[in-house]
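Chains shown are a subset, placed as in the full complex.
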Amino acid sequence: MSDAGAIEVFDNPHPDRDYIIEHVADEFTSVCPMTGHPDYASVVVRYVPEASCIELKSLKLYYQSFRNRGIFYEDATNEMLNHLVAACAPRWMEIETQWTGRGGIRSVITARHDS
Amino acid sequence: MSDAGAIEVFDNPHPDRDYIIEHVADEFTSVCPMTGHPDYASVVVRYVPEASCIELKSLKLYYQSFRNRGIFYEDATNEMLNHLVAACAPRWMEIETQWTGRGGIRSVITARHDS
Amino acid sequence: MSDAGAIEVFDNPHPDRDYIIEHVADEFTSVCPMTGHPDYASVVVRYVPEASCIELKSLKLYYQSFRNRGIFYEDATNEMLNHLVAACAPRWMEIETQWTGRGGIRSVITARHDS
Amino acid sequence: MSDAGAIEVFDNPHPDRDYIIEHVADEFTSVCPMTGHPDYASVVVRYVPEASCIELKSLKLYYQSFRNRGIFYEDATNEMLNHLVAACAPRWMEIETQWTGRGGIRSVITARHDS
């Protein structure tokens, strides 16, 4: 199972200012729960930090925890948003997952959290 | 005939949150009702799910049901919107069909449904 | 002379809904009235139909009627908008003409009609 | 010196309608007043004409008058806006100069005039 606790944070060095952080991971992969075939996606996270910023190496490892999990696009996107919000309690956060084609159809799922 | 009933759905795993799902199919084809020549399009569907999400394999088969139908751009776009709304009753849905050129003219048709 | 009467229309198959139709013609050509040299443009028409939709083959022929006419960019753009509005009485229409360079300067003219 | 008087105009053929004219010149060059080295830019002018439209050949010659002038990016952009406004008295005008890199830094200057 993936786990919000695996996502490490560090102190926001400029909490007095609203500013936007975006991380783009082009090499996300999970498994389709119906067919067992791998799915591939780019995962984009954008957020305005409050007290904490997401540490990049732990984010990479968190994404890798999906490598052999069977999970739907819609579920993965919302679960990641919930985990990342739990880990860093941002002022605002948005996640966008861009899935490569399966059966000739490409998909993008976008979810948002407002504190 | 194409049929809204052929579009299968599954339960929205996160109905508590408004989020956007986009599916892009680059390999749609139908037939021009005037000349009998094939038309080609990319079909983009964007929606915010209520209780149900569209299942991808049935969406692919639904699109394939247009393969040998004679239908105008404008009619196909609106019919697909009506069928997809009927199938999953979304909070909001938009469809955009991007047709490759015929006689040197490329076309894009965009229609929207608000619940 | 070009003629709004040459533009044929067909009945809007979904007049109950506001939706947008866009036609892009990459092979428009007319003649510069000052130098006699040919001008080349892409012509983009976007509109929300009321009772009528523009028929594509007649639109292609209408554009071809400019092939040997001497006309300025600004005049051609507005004349085409007037003709297309007269032909199909849309709820809203926009035309954008994108002219390839002459003397190292490329131009884009955009005009809009609200009913 | 460059001169607003060198910019010729012609009567706006459709003064009854607000529409946008954009001219993009990719081959602008002037000289850096500090180093004496040439600067290169694309110059984009967008405006809504009132009574007059800018004639393209005179615009090209006007731009060429900067070829051997020493002038800063910020000054050239505002001077051109002042000259073009003086020449055609538009309802609205915007100028954007996009300068190729010097010392590894590319620059874009954007200024606007409202009547």
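Here the chain labels run A, B, C and D in written order, and each chain numbers its own residues starting at 1.
Here is the rule we use: a contact is a pair of C-beta atoms (placed from the backbone, for glycine too) under 8 Å apart; a residue touches a chain by one contact, two chains touch by 3 or more.
Since this is a predicted model, take the numbers as computed values, not measurements.
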Report the copy count for the entire assembly; 4 chains are displayed in place. 10
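By definition in this document, only the chains that are shown with their structure count from here on.
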Per the C-alpha centroid definition, the whole-Å distance linking chain A and chain C comes out as 45
Length of the line joining the C-alpha centres of chain B and chain C, rounded to whole Å: 28
Counting only residues that touch at least two other chains, what does the list for chain A look like? none
Touching chain B in the complex, chain C uses residues 10, 12-14, 17-27, 49, 53, 56-57, 59-60
Could you list, by residue number, the parts of chain C that touch chain D in their complex? 72-75, 77-78, 101-112
